[in-house]
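Everything on this sheet refers to the single structure shown next.
Every protein chain but one is kept in place in this view of the complex.
After this line comes chain A, so read on.
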Amino acid sequence: SQPISQKSQSDILNLLKSDKNEVHDGYRIVAGVVLSRNPIIFRDPHPFEREYYLYQQRLEHIHASPFPVDFYFKKGSVAEKKWKEKKEREKADALLAFGLRKTKNKTSSEKIGEDEAIDSSDVSSEEEEIKIASRITSADLTNDAKSLDRALQRTLYLIVRKPREEHSWQFPQGGVEKTETLVQAASRELEEECGNCMDVWFVGRRPVGYYKYDYPKSFVKDNAEYKGAKVFFMAAHIFAGQVKVDNKEIVDFAWVTKQEMKNYVHTEYYEAVKDMLSEH
């Protein structure tokens, strides 16, 4: 029971919208964005990989020719002295590893093999201390889904939440207009919904995925123009910045891995979309 003026207004708006939007066979053409944050660090090696590399290293040591110190270091030079000191330190560390089995606690989670001597003594007092950031960040520990410092070895994908009950989480998407291309529509929609404070690069102009869905019956009754939507996903990468929700079309966002997405997004949507995403 809408007042008459309001109803005609919405009709006019719908007409205007349909003139601007791409429609095909009753389906609204929509451009979606699969915005990914690439992995920043190497993957942790598989335990078998680690063991195999140790094994190969031992074999190499057995088969290696002795190192010709007098060829590489001139007799009586400073470099030769430093080399000899370094070798003695390594020997002492190796003996320590066999004798006392101390576990060294470091901020950077380095792999500590039993026979490997870690060259923390590499950095002499004359050289500057090299600062290394940790591979596991605070965002990992707190499981902050909005952080882009989380899960540094994995690919993170942006999903946004619409202010509705069902099918709320999805990739950012929006209608393609009659005057623009797919990639232009995707770029515009991403800026409208998630703000412009992100350094984003779209991977070419071809869509990477397709998803067709029908609008629920209740929606179709009001808007007889569309019976559903055909979404074409465009791939993009983020290099800096963060999402700013517009609080109109989307109210929340999260950066999730492919596996975590199952917990946010509807199963049907996940099944349709998962093949576009990277495992790592």
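Here, a contact is a pair of C-beta atoms (placed from the backbone, for glycine too) under 8 Å apart; a residue touches a chain by one contact, two chains touch by 3 or more; residues count from 1.
Rule of thumb we're sticking to: contacts and distances are computed from a predicted model.
For the chain that is left out, the UniProt protein name among "Rab-like protein 3", "17152_t:CDS:1", "Pyruvate dehydrogenase E1 component subunit alpha" or "Calcineurin B homologous protein 2" is "17152_t:CDS:1".
Taking the complete complex into account, A:Phe202 is the one of A:Trp83, A:Phe202, A:Tyr215 or A:Tyr270 that touches the chain left out. Touch with the hidden chain on the side of chain A covers residues 22, 24, 29, 38-42, 46, 48-49, 52, 55, 62-66, 68, 70-71, 108, 131-135, 137, 147-149, 152-153, 176, 179-184, 196-199, 201-210, 212, 230, 232-233, 237, 239-242, 275-276, 278-279.
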